[in-house]
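With one protein chain held back, the other chains of the complex are shown just where they sit.
Chain nomenclature is as follows: A, B and C, assigned in order of appearance, with residue numbering initiated at 1 for each chain independently.
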Amino acid sequence: MRLNIDVYMDYQTAPSDPVLLAVTAAQTEGQTVLQSDLEVEGATLRWIDGAGQRGRMVWAFVPGERLQLRYKALVEVTRATVPLDRLAPTRFPDLPGGVIPYLRPSRFCPSDLFVSFVAKQFGHLDGGAKVAAMRDWVAGALTYVPGSSTGTTTAIDTFVTREGVCRDYAHVMCSLARAANIPARYVSGYGPQVNPPDFHALAEVWLDGAWHLVDPTGTSTPSDLAVIGSGRDAADVSFMETENFAQAIYQRIEVSQV
Amino acid sequence: MRLNIDVYMDYQTAPSDPVLLAVTAAQTEGQTVLQSDLEVEGATLRWIDGAGQRGRMVWAFVPGERLQLRYKALVEVTRATVPLDRLAPTRFPDLPGGVIPYLRPSRFCPSDLFVSFVAKQFGHLDGGAKVAAMRDWVAGALTYVPGSSTGTTTAIDTFVTREGVCRDYAHVMCSLARAANIPARYVSGYGPQVNPPDFHALAEVWLDGAWHLVDPTGTSTPSDLAVIGSGRDAADVSFMETENFAQAIYQRIEVSQV
Amino acid sequence: MRLNIDVYMDYQTAPSDPVLLAVTAAQTEGQTVLQSDLEVEGATLRWIDGAGQRGRMVWAFVPGERLQLRYKALVEVTRATVPLDRLAPTRFPDLPGGVIPYLRPSRFCPSDLFVSFVAKQFGHLDGGAKVAAMRDWVAGALTYVPGSSTGTTTAIDTFVTREGVCRDYAHVMCSLARAANIPARYVSGYGPQVNPPDFHALAEVWLDGAWHLVDPTGTSTPSDLAVIGSGRDAADVSFMETENFAQAIYQRIEVSQV
Partner (left out) sequence: MRLNIDVYMDYQTAPSDPVLLAVTAAQTEGQTVLQSDLEVEGATLRWIDGAGQRGRMVWAFVPGERLQLRYKALVEVTRATVPLDRLAPTRFPDLPGGVIPYLRPSRFCPSDLFVSFVAKQFGHLDGGAKVAAMRDWVAGALTYVPGSSTGTTTAIDTFVTREGVCRDYAHVMCSLARAANIPARYVSGYGPQVNPPDFHALAEVWLDGAWHLVDPTGTSTPSDLAVIGSGRDAADVSFMETENFAQAIYQRIEVSQV
């Protein structure tokens, strides 16, 4: 599937405050970036790798107090949507070293606190069937309520209030999986069915020797998601980071299948 | 300085449960491992890298329910103890990509919640002088109370109760530094002055283009610490991880200067 | 039903530290205290009322560092076990003034955080049927695990870990009821079926113009419980409070039907 991505962002920033951006579709497994054009008005750009996530991030050095960004891309998504249920678990000692950190609790996914709940609720299942049951549980237990969470909301908060947005669904999903010793990452990306159109967030679990996308909100599939990046939780894949502040004036995201 | 390390651990585990260990001194900057001998009775060992920390970890496949480990090492520590006050800050966009993740909040270091406290308390300082003031503040504000924390204690809990052990001192230190946009890691290691002798934990901050050890408990210096590994917080550098459980029967750690 | 209560407590205290006790069965609706004999070796006693709970509390002024207490009582419980399902709700403005505080969140029952979960899970029910569904939910969702909680564990913690003791079951029960605008108190008491024999805790809800006991652990009924006291949560009905500390040396509680 080919996705056309068109992003426009207009932000107020502190004067000459460098901005670190994670908005571009990643050149990564299951997707090919055919065209990619990022322009930040008046800014010098510097690309970096390895900042805690798999995609690339970019520094934008804007001279004034205004970040006006245009990102246009064409991405071929070749990833198949594999039924989770058929996927076998990977035994703990067979996990690659680089995957092990995704077993651990993180700021917004305190998975260590969910161990007994997960054992009780999902203990009879294994591998992909267990992950599918978790995804269905999250989808049923939570209600999507715009504005119900903030930047400090954790999976514990969401588990109690049972309300959240895609970020919160992904945090609960990652927490449950990790609590069952299944590695899980938080993924940001673009999906054509996200409504209203916005940056999307979902989870990715390690099963049968590979990462597999899981979206408990049901608004994306592995076949129609253009991944931006992934990390331990939302803290790792913020689309914009500054030392001081950034305040949205206007933002528009369009993702369409072509 | 040369350190002689002698560790003996005797643990009860689940039958045939693989154990992931992070107990060996790392071959890393500022220290040279001259001799290193790890033996786990009856076990096959498999070394891995990159599991979220800089040192190596090792899988021990113990056939039964008993892990009996002996680790002996001789480590030359060549690291200088640089006065923190002289170290300049590294500007945000000059941070290497691999250092950026250590600016972010983690499970036990929710640094995002400390931003206003840090601005008020340490806002007039910069770089190494700021870190030194934070270290002194932690040393003065906290009381070392064995048994006062558990495996789920966060820097928030410690900040409120003002009691903890080395793990908690390190978590508060990392939280304060990150809240001031100074990258900080959690470090585990061996030190000859740790009393009673045990695994030690401290922090490491990025200043002037390099990592610098900071120990708010005052029981180690950069010149006498043999680093095992480092990560975002205690979750990354657990000396022992299993899928099920491990219960200490006996443990003895000896570290001496030779 | 007549209950014979026999308590022996032996505690280490700070020297001459007055101890506030809430261990005696209350002279209250649904039960008549036929005999009651409290002796604290070497101590002067002073009874007080109104310390945040309906029963009486007593100061014991022990001269040394040792509290040795013997409490023997015979209590006639005349309370009927009414099926909850038949009880009508009391409309908000028909609640007596003294009942209104039990709608509010408390230290261990942060009911304000459970409002959306309760609306989703129990919103289709009302009055006693709603409370019965909550009790059954708590009974099914939690596992009774001795030692799984501490004196600072809240209903949020228990809701996440799904493990606790009677104190924690009662806190979750009170939180859910209050979140649905049903007044709920935390009750301490003696029950003959509690096993191992110990102080017991449960909840009490206001329905149809009266308080009704609800025990989500299933180990007591309104007909066989001798109430000690009730309050907003465990903080109000501690069986022992001191300014400094009290450490159990030995404690034995026997409750039998006669």
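As a convention for this text, a residue touches a chain if its C-beta (ideal position, glycine included) is under 8 Å from a C-beta of that chain, and two chains touch if they have at least 3 such contacts.
What you are looking at is a predicted structure, and each value in this text was computed from that prediction instead of being measured.
Asks: Let's see if you follow the contact definition: name the visible chains touching the chain that is missing.
Replies: B, C
Asks: For the chain not shown, which residue from C:Met9, C:Leu38, C:Val75 or C:Leu113 touches it across the whole complex?
Replies: In the complete complex, the chain left out is touched by residue C:Leu113.
Asks: In the whole complex, not just what's shown, which of C:Pro15, C:Pro63, C:Pro101 or C:Pro146 touches the removed chain?
Replies: Hidden-chain contact among the options goes to C:Pro101.
Asks: For the chain that's not shown, point to the residue among B:Phe114, B:Tyr186 or B:Trp211 touching it.
Replies: Of all options in B:Phe114, B:Tyr186 or B:Trp211, contact with the hidden chain holds for B:Phe114.
Asks: Considering the whole complex, which of B:Ala14, B:Ile156 or B:Ala246 touches the chain not shown?
Replies: Residue touching the absent chain, from the options given: B:Ile156.
Asks: With the missing chain put back, which residues of subunit C would touch it? List them for me.
Replies: The missing chain touches subunit C at positions 18, 20, 46, 48-52, 57, 59, 61, 92-93, 96-98, 100-101, 104-107, 109-110, 112-113, 151-152, 181, 231-232, 235-236, 243.
Asks: Spell out, residue by residue, where the missing chain touches subunit B.
Replies: So the residues of subunit B touching the missing chain come out as 113-117, 120, 143, 145, 156-157, 159-163.
As a convention for this text, only the chains that are shown with their structure count from here on.
Asks: If more than half of the interface residue numbers appear on both sides, call it same; otherwise different. Which is it for subunit A and subunit C?
Replies: Same, since most residue numbers here occur in both copies.
Asks: Roughly how big is the turn, in degrees to the nearest 5, that lines up subunit A with subunit B by CA atoms?
Replies: Value: 180 degrees, nearest 5.
Asks: Of all residues in subunit C, which are in touch with two or more distinct other chains?
Replies: Residues of subunit C never touch two or more of the other chains.
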